[in-house]
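My structure is below; once you've seen it, I'll send some questions.
All protein chains but one are shown in place.
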Amino acid sequence: MSTSPAVPGPAAFLEQMMLIRAFEERSAASFAEGRSPGTCTCVGQEASAVGVVAALREDDLILTNHRSAGHLLARGADPGRLMAEIMGRSTGYCGGKSGTLHVSAKELGVILTSTIVGGELSLAPGVALSLSMKGSDAVVACFFGDGAACEGIFHEALNLAAVWKLPVLFVCENNEWQAFVHRRETMLTENIASRAAGYGIEGRTVDGNDAEAVFAAAAEAVERIRETKTPFLLETKTYRLRGHFEPDDQGYVDKDELATWRARDPIATLRSRLLSSGALTTGEAAAMDRRVAERLDAAFSFAAGSPWPSLDQLTTNVYA
Amino acid sequence: MSTSPAVPGPAAFLEQMMLIRAFEERSAASFAEGRSPGTCTCVGQEASAVGVVAALREDDLILTNHRSAGHLLARGADPGRLMAEIMGRSTGYCGGKSGTLHVSAKELGVILTSTIVGGELSLAPGVALSLSMKGSDAVVACFFGDGAACEGIFHEALNLAAVWKLPVLFVCENNEWQAFVHRRETMLTENIASRAAGYGIEGRTVDGNDAEAVFAAAAEAVERIRETKTPFLLETKTYRLRGHFEPDDQGYVDKDELATWRARDPIATLRSRLLSSGALTTGEAAAMDRRVAERLDAAFSFAAGSPWPSLDQLTTNVYA
Amino acid sequence: MRTITPYDAIGEALAEEMRRDATVLAFGEGIATKRHDLVAEFGAARVRNTPLAEGIIAGTAAGAAATGLRPVVDLLFAPFLTFSMEEIVNSAGKLRFLSGGQFSFPMVAMAMTGAGWGVGAQHNHNVEAWFVHSPGLKVVMPSTAADFKGLMKSSIRDDNPVLFFLDVALLHTPGEVPDGDHLVPLGKAAIRRPGSDVTLVSYAKTVHGCVAAAETLAAEGISAEVVDLRSLKPWDEEAVLASVRKTGRLVVVHEASRTCGVGAEIAATVAEEAFASLRTPIVRLAGPDAPAASSWVLEQAFVPQADAIAEAARGAVARTLSLATA
Partner (left out) sequence: MRTITPYDAIGEALAEEMRRDATVLAFGEGIATKRHDLVAEFGAARVRNTPLAEGIIAGTAAGAAATGLRPVVDLLFAPFLTFSMEEIVNSAGKLRFLSGGQFSFPMVAMAMTGAGWGVGAQHNHNVEAWFVHSPGLKVVMPSTAADFKGLMKSSIRDDNPVLFFLDVALLHTPGEVPDGDHLVPLGKAAIRRPGSDVTLVSYAKTVHGCVAAAETLAAEGISAEVVDLRSLKPWDEEAVLASVRKTGRLVVVHEASRTCGVGAEIAATVAEEAFASLRTPIVRLAGPDAPAASSWVLEQAFVPQADAIAEAARGAVARTLSLATA
C-alpha cells in the first residue's frame, strides 16, 4: 500500500498548470509550423487535471481521453517523451505509434488515452476489477468529457462499476463543448453529476477552474471510494479555451461566453491571487516562467531531434 | 388527426389478456410438440400490454421487443397470422422471415419487434422524428425490458428524445428478470423510472399487473407527450411468470418470489375481482373462455395449414 | 465544370437533394456547425447537431428511414462506426428482409477514413469490407470530386442504406465537378485509364497511385488498365471481369488491410469467373494486417504507393513472360 499523497501547495499547482499550458501552446505552434499533426489541447482545463491527479496515490491508475496532456504531465510525464510521441518519433512513450491521441505510459500508471470518446469509460471498470481482485485498495481515475457522458458506454460503465462495487473515480471534465457542438445542444440538464443517482452512487460538481477546490473534492471522493468500494462521479466544471482540434478558429463560439471564461482562466486567476496575497513574489513567478520555458525548450529539442520509427515498426506489437 | 380511444371497460381488458395468455400457452405447447421454434412468452405481463396499447390512438405507432405477442394482440393483430409467422409460414405477417422474434405489422402501426435487446430503443426516436416532421401529433410507444435499461442505447435514446423533444412514450416493462439474471444483479436502484430525471424528462412507476392502472397512467402520459412534445418514461412493474425462452424450467428462480407473483397474476386477479363484484357473471366468463378458445383453434389451424415460404424467398426483400 | 473540393462537392450534393426532396435531412455531431449554409437554407429541423452518441444517431436514421424520411448522417470517422454497428447491421441492413419487405431504409451514413492526418488507428481504419460482407447494405468510396458529388446524390436517392466512405487524403484536394444535376450510378466502375497488359483494380486514394503507376509503366511499354470501383457493394463485376479477360493479369490495390478485404472478394471472384483468362497469379497489394500508426512515416508506409503498384504490375507481366518462355 502506498501512502497518501502530500497535500500540494497552490504554488506547486500553479507551476504544473503553467507547464501544461506552455506545453499545449508549443504543441499547437508546432502543428502550425507543420512539424506535428493536429492535437486536442487542454488549454483552460489545467486546474481540473492537476487537482485530480494530485489526489491520487502512486499506485492508483489513470485512464483518460483525447485531451490528456494535462493528466499526463500532472502525473509526471516527461515533456520530451510526450512531445516526441506527438511528433511521431521513436523516443515517444509509445514509440511514435500512438501519436497525440492514444498515449499510454505504463510506468506512470496511465493505462490509456482513448481517442474514441468513451473508450476510457469502457476499459476503466476492468482495470478496477483487476485492482480489486488483487486485493489492492488502489483506485482508477477515469477522465472523460461532457460529450462522453452522452455515449451509451457512459451508462454501461457507471452501472457496472456501481453493481460490481469497483473502485473508479469517474471524472467528467465538463468544458461546455463537444467538438463543434455546445453541451446545451446535447442534454437538458445543467450537470452531469446528477446522473449518478440513477446508478445508486454518489456524484458531485466542483469548480473545475480552481485547482485547490478540485484537489479537495477529488481527495474526498478517493477516500470514499477506498472506504466504501463504490464508484464516485466527480464533475469538474471548466471550459475549453482553445478550439477543439488544431487548427480551429472558434468562429462558432459565442464571444460573450468565451470572454466570461477567459476572465476565469485558472492559471491567471491563481497567479494573480498568489501574487496579490503575497504567497508568491514576482521574482518567484519569474523563476517559474523560466523553469517552464527551459523544460520545454529541452523537451522540444529532444523530440525534434529524435529519430523516426523504423519501417519494420509497421507490423510489430500487433500480437503478443 | 384520429380521435382519442374510447375508455375500455375492465371486461374488455380481461378478455384481451385471456386471449394473450392462451395464445402464449399454445405457442409454448406448439414448441414442445416440435411444431415451432422456441419463443419468449409474455405470460404474467398481459396487463401492461393491454393497458398501454389501449391508451394509444390508431395513428400512434409501436415498437417492441422479443416479448411482443401481447402488444401485437392488444393492438388487434390476427392470432392466425401471428401464429403463422411464429411457425415460419408464408401467411405470417412477415412471410415467415421474421419468425417469433422480429414481427412487424405495418398495417397495425407496429414498426418493429426487436430481438436485439435495445433495438426498439434505437429506432424509436427516428420514428417519432418522422411523425413530428410531418406535423402529426401522434406518439410512438416503445416497449422494452428492465434489461434493455442497462444497455447504453437506453441512455442514448432517452437523451436524444429529450433534447429533440420527440413524442416517445418509453414503456419499461420491469419484470424482475433479464433472461437468466435477476434484475437486482444488474442495478442498485429499485426503479428504472427514476432515471428519467437524468435526462430532464418525467418518469413514473405504475403497478404493471393492474390493467386499469396501467391504462390510466399511459393515457395521462400520452396526453402529456402530445401537449409538451417531450418524451415520458413509464415503468410498469410486473413479473415474468414463465421462463425466459421455451424451454426453461425456471429452476434458477426463487420459489417464494415466484409464488408471491403468481398470487398477483393479473388475469386471475381481475377475473375474480369482476366476478365477486358482480361486474362479470360466470356465464359471461365462460363465454369469454369459449370465444378465446375458438379464436385460437381457428388461428392454430390456419397457421399449421399454411404453406412454407418458397425457396426463392431466401434472397427476396434484401434490397428495395 | 467547376473545380471544387470533395468536401464542398458533398455540400453541394446535400443542398441539391434537400432542395429537391423535402424528406431529406442531415444530422450528426457538428454537421449543423460545419455546414451552416445548409442550416441557413433548410432550417434547423432539417440540419441538426446531435449529442455525442453514434448508436442513436444511426438508429434514429434507421427509424426515420423506415417511416418516410431520407436521413443522411455524418458519423465522422470510420472507427466510430463500431458504436453504430448494431443499428446499421441488425436494423438498417436486416429489417427490410425480416419484415418481408414491409419497410425500407433509405439512409446514408458517412464516415471519413484512411491515412493522411496522422491521427492513428482509432481515427484511421478502413473497415468498408465489414459492410460489404453484411447483407442489405450498399457501400461506396469515391476517388474524385465529381464522384463524391454524383455518388452522394445517388446514395441519397437510393432506397437502401448506403455507407459512404470519405478518404481523408482526398477530401480537401480540389477536382473538376460537372455542372447541373450530376449523378453517378451506384454499382458502376470507372475505367480511369485503358490498357491491355494488366488490370489494376482499386478504389479511393490508391486509384491515384494506380494511375501514377500506369503512367510509369506506359513509359516502359507496359499498358495498364486502371479500374476504379467507386461502389464496393454492389461492385461492378462485369467491368472487372471484362478487363481481366482482356489483359489476363490482375493486381488489386487498396489501403484497407489485406485479410478478408475487398481485394479478397475481387480476387476470389476473378479466380472463379475468369480463371481461364488469367495468365499469371493474381496479386493483392494492400495495407498490412496491423493498426495504422500515427507517426507520419509509418502512416504513409501503410498505404500501397505508386512505386509498389508499378513493381507488382511489372512482376505480374514478367512472370507470365517467363512462364510462357519456360
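In this document, chain identifiers A, B and C correspond to the written order of the chains, with residue numbering beginning at 1 in each.
Following the convention adopted for this analysis, a contact is a pair of C-beta atoms (placed from the backbone, for glycine too) under 8 Å apart; a residue touches a chain by one contact, two chains touch by 3 or more.
The shown structure was predicted, so the numbers you read here are calculated from the model rather than taken from an experiment.
Among the chains on display, the ones the left-out chain touches in the entire complex are A, B, C.
The chain omitted from view is touched by exactly one of A:27, A:41, A:122 or A:186, namely A:122.
Only one of A:228, A:301 or A:316 touches the absent chain when the whole complex is considered: A:316.
Only one of C:121, C:184, C:226 or C:317 touches the chain withheld from this view, namely C:121.
What chain C contributes to its contact with the hidden chain is residues 79, 82-83, 85-86, 89-90, 93-94, 97-98, 120-122, 125, 127, 129-130, 132-136, 233, 256-257, 259-265, 267-268, 270-273, 275-276, 278, 280-284, 289-291, 293, 323. Taking the complete complex into account, residues 61, 63, 92-98, 102, 104-106, 111-112, 114, 116, 118-119, 121-131, 133-134, 152-153, 155-157, 159-160, 163-164, 316-320 of chain A touch the chain not shown.
Residues of chain B in touch with the missing chain: 36-38, 88-89, 96-102, 114-119, 147-148, 150-153, 178-181, 185-187, 252, 308-309, 311, 313-315, 318.
Following the convention adopted for this analysis, only the chains that are shown with their structure count from here on.
With chains as nodes and touching pairs as edges, the resulting graph is complete, every pair of chains being joined. With centres set at the average Cα position, the gap from chain A to chain C is 36 Å.
The distance from the centre of chain B to the centre of chain C, with each centre set as the mean of the Cα atoms, comes to 41 Å.
Note: centroid distance chain A to chain B, computed from Cα atoms, is 45 Å.
Multi-chain contact residues of chain B (touching two or more other chains): 152-153, 155-156, 159, 163.
The set of chain C residues touching two or more other chains comprises 50-51, 53, 55-56.
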